[in-house]
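Have a look at the structure below before the remarks.
Of the protein chains in this complex, one is absent; all others appear in place.
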Amino acid sequence: MNLGRTVAVRLLVFAASLLVASAAIFLVINALPGDIATAILGFGADPASVAQLRLRLGLDRPLVVRYLSWVGGMIHGDLGRSYLTNEPVSALVAPRVAVTAWLVVISMLLSSLVALPLGMLAAVKRRTWQGAVASAASQVGLSIPAFYAGILLVVVFAVGLHWLPANGYTDLVVAGTWRPAQFLQHLVLPVASLVIVQASVLARYVRSAFVEVLNEDYFRTARAVGWTRWRALWRHGVRNAAISVVTVIGLQLATLLVGAIVVEQVFRIPGLGTALLSAVSNRDLIVVQGIVMVLVFAVLVINLLTDLSYLLIDPRLRGGRAR
Amino acid sequence: MNRSGGDGTTPLLQVTDLRIEFGRSRREVVHGISFSLEPGERLGLIGESGSGKTVTALAVMGLLAENASVTGSIRLAGRELVGLGDKDLAPLRGALMSMVFQEPMTALDPTMPVGRQVAEVLLLHQHLPRGAARGRVVDVLGEVGLEDPERVADAYPHALSGGQRQRVVVAMALINRPDLVICDEPTTALDVTVQARVLKLLDAELDAVGASCLFISHDLAVVSQLCERVLVMLDGAIVEQGSVAQVFTAPTHPYTRGLVATARLDAVAPGERLPTVEDYYARQDRT
Partner (left out) sequence: MRRAGLWTGVFLVALVILAALVSLVWTPYNPLQVQPSQTLRPAGWPHLLGTDGFGIDILSRLLVGARTTVYVGVVAVSLAALGGVPLGILAGMLGGWVSQVVLRVTDILYAFPALLLAILLAAAVGASTTTAMVAIGIASIPAFARVARAATLIVMTQDYILAARASGTSRWTTSVRHVLPNIAAVLGVQASVSFGIAILAEAALSYLGLATPHPHPPWGRMLHDAQTYIFSAPVQALWPGLAIALSVLGLNLLGDGLRDHLDPRLREAA
């Protein structure tokens, strides 16, 4: 299989997944028991206004037609309009995507920065007390729910020490002026609560990936030609371990995205999660449908990029003989 | 060909009362063995798997796992290696002593072109401009009998055959002209026809570089092609040593007699049962 074909297959799978996922979301919202208009207005609503809403939402059309028009709109960036405010969903979502993206991307970078050395240490020193301590720390870290970590951090650093704000969010640029200090101040605790969990999960995978490398013959070869243990690990271990670690980082980005939804609530951050949950409690189903689709799209894109990044790391997949 | 050991000179490798233990239980797997290797000499180390021969080789290289403890003395060119840390040993490995491993399919980093892996060994121990390193690598790959060395240098390991990979490993072991090359069953994993060619290559290259060789094998026939002296190892102890001719014609230890009989199947009359080592040496400690 050559490189071009591999990429084409991956893209095709991505497109198919997107289609199936969007159909699933649409069916859950539109085909589950209970009419969408009744759901929005509540069960006690009078039949006349339900009928009026059905007409306005175009519910008189067949399911397939409605699905296709929804998908067609999305291709042009149109996610429909909120029932409550009549605002386009895309206009509601766009500024919030940035907020959540900051949270997720910064958390992922920091988690990797913490987890890589921690996992490597746990692998190299796995037979000594340092390794045991590193493993135990990550075991504990991954048992803590991110929102609990968030609350504890607030108790210590906001309520107890008054070092940082307990909640809230400031944009990086407000009315044309840069506010990096306030921006970071508000992100420290939410990011920290996500990092505690993510770094622990990641560190465990990094550890097992490196333990595998340490047992490989080529690692022994590298030491036999004159690398010290640590430099051999850096030179020949990182790339090989990266093959499995990258998968985990990809999968973890998805869980991080979900974790961010909850952590946004702890810190009252106006991100995508907050928008989604308020749409759920307002029964604004068109908005719910749109935001869930955006989140699932993000997860699928991350999976695609993870898949494609293997091709860069692992020469065995790049053509020539397959593994 | 000069295969005689240097009389009266100090040995290149002097191992004295070497003991190796593993783990918290301190299980001893090598029980105080001693031997020496003269400059330019080739010494065979024979024994079955689990006899401690590979562990001995790894102890000389300083590549044992962290939970191993080594006592006794290993002197390389007069320098004591036992007790040296990873940082002190690393500069010696690949330069003064090097190793060819058993399994060529996994001995090379799958994510790096082999030329770069060979160049790395060169650049690690000698200060050379990158361009010069590349030329030297291609030369050496040619010397170890690889056809089209330019193309091989840019290939990833998965694109090469087992024999080709083992030649690359040999190139890595010899490129810095080390004084001591340890070969750990270098041909066991290869096809029989490839085996013979790689052995011939090793023979020629060791001569060209003038290196001593500690050659580990379970196969007396292979050792006799390359070495002039043999140690026989059994359960972590050396039970017999001498010249190849001596061990072959007049083995003293029953285990060695068994080895010789199984290595000389041409001496078995047609129709007779093939000999096994157990016919000569019954293990007491097998439980």
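Letters A and B mark the chains in the order given here, with residues in each chain numbered from 1 onward.
The working rule: a contact is a pair of C-beta atoms (placed from the backbone, for glycine too) under 8 Å apart; a residue touches a chain by one contact, two chains touch by 3 or more.
Please read all numbers here as calculations on a predicted model, not as lab measurements.
S.K.: List the shown chains that the missing chain touches in the full complex.
M.R.: A
S.K.: Looking at the whole complex, which of A:S69, A:T170, A:T255 or A:S309 touches the chain that is not displayed?
M.R.: A:T255
S.K.: Which is it among A:L3, A:V140 or A:L312 that touches the chain not included here?
M.R.: Residue touching the absent chain, from the options given: A:V140.
S.K.: Which one touches the absent chain: A:I25, A:L187, A:L214 or A:I269?
M.R.: Counting the whole complex, the residue in contact with the absent chain is A:I25.
S.K.: For review purposes, identify every residue of chain A that touches the missing chain, sorted by number.
M.R.: Against the missing chain, chain A presents residues 13, 16-17, 20-21, 24-25, 28-29, 32-34, 39, 132, 139-140, 142-145, 147-148, 151-152, 154-155, 159-160, 166, 251, 254-255, 257-258, 261-262, 265-266, 276-277, 279-281, 283, 285, 288, 292, 295-296, 299-300, 303.
One rule holds in what follows: only the chains that are shown with their structure count from here on.
S.K.: Could you give the separation in Å between the centres of chain A and chain B, each centre being the mean of its C-alpha atoms?
M.R.: Measuring from centre to centre gives 51 Å for this pair.
S.K.: State the interface residues of chain A toward chain B in the complex, per the touch definition above.
M.R.: 127-128, 216-218, 220-229, 231, 235-236, 239-240, 243, 313-316, 320-321, 323
S.K.: Quick check: in the complex, which residue numbers of chain B touch chain A?
M.R.: Chain B residues touching chain A: 61, 63, 66-67, 86-87, 90-95, 98-99, 101, 103, 106-112, 120-121, 124-125, 156, 158-159, 169, 172-173.
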